[in-house]
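Each remark here refers to the structure printed beneath this line.
Every protein chain except one is present and positioned as in the full complex.
After this line comes subunit A, so read on.
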Amino acid sequence: MVDKLTLNMITQRSIEEGVAMEKGKTTQEYFEACSIIEMNEEDIRKLGLLPNQLVKVTSECGSVIVKAIKGRQTVYPGLGHIPQGVWANQIVPPRTQATGEPQYSGFPATVESARGERRKSALECVQGAVGLWRSD
């Protein structure tokens, strides 16, 4: 067992994200569809995680708390997937290889148990980043 694991991250579309996004990005559906990370079972086991445990994912430009799941569309060991959306973009590096396109796929991130931290809502993530968030 290890405390931390470095994965190669990708962030792409999912149909759950698409449907939820049309309902609204502040809905519970969007939250559940996007604040997750899909990992290989082997990596989940290496980290000693229980099913649906929260993890902290940290890239070169930030961290985000998401729920670790195995997912139906499986990834191989060493690869991780956070669906496109608010949570993925808390850690996507803005470097573009001089094309204009950020590094949405293929960037290193470490995954570790979240140790009591909670998932933030979409609004808290984005408004929080720009100093507009007020908890109520």
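The rule is simple: a contact is a pair of C-beta atoms (placed from the backbone, for glycine too) under 8 Å apart; a residue touches a chain by one contact, two chains touch by 3 or more; residues count from 1.
Just so we're on the same page, contacts and distances are computed from a predicted model.
Hidden from the displayed complex is a chain whose UniProt protein name, among "Formylmethanofuran dehydrogenase", "Probable chemoreceptor glutamine deamidase CheD", "TLDD-like protein" or "Cobalamin (Vitamin B12) biosynthesis CbiM protein", is "Formylmethanofuran dehydrogenase".
Touching residues on subunit A toward the chain that is not drawn are 8, 10-15, 18-19, 22-26, 61-62, 72-76, 79, 81, 84-86, 89-90, 92-94, 96-106, 122-123, 125-127, 129-130, 132, 134.
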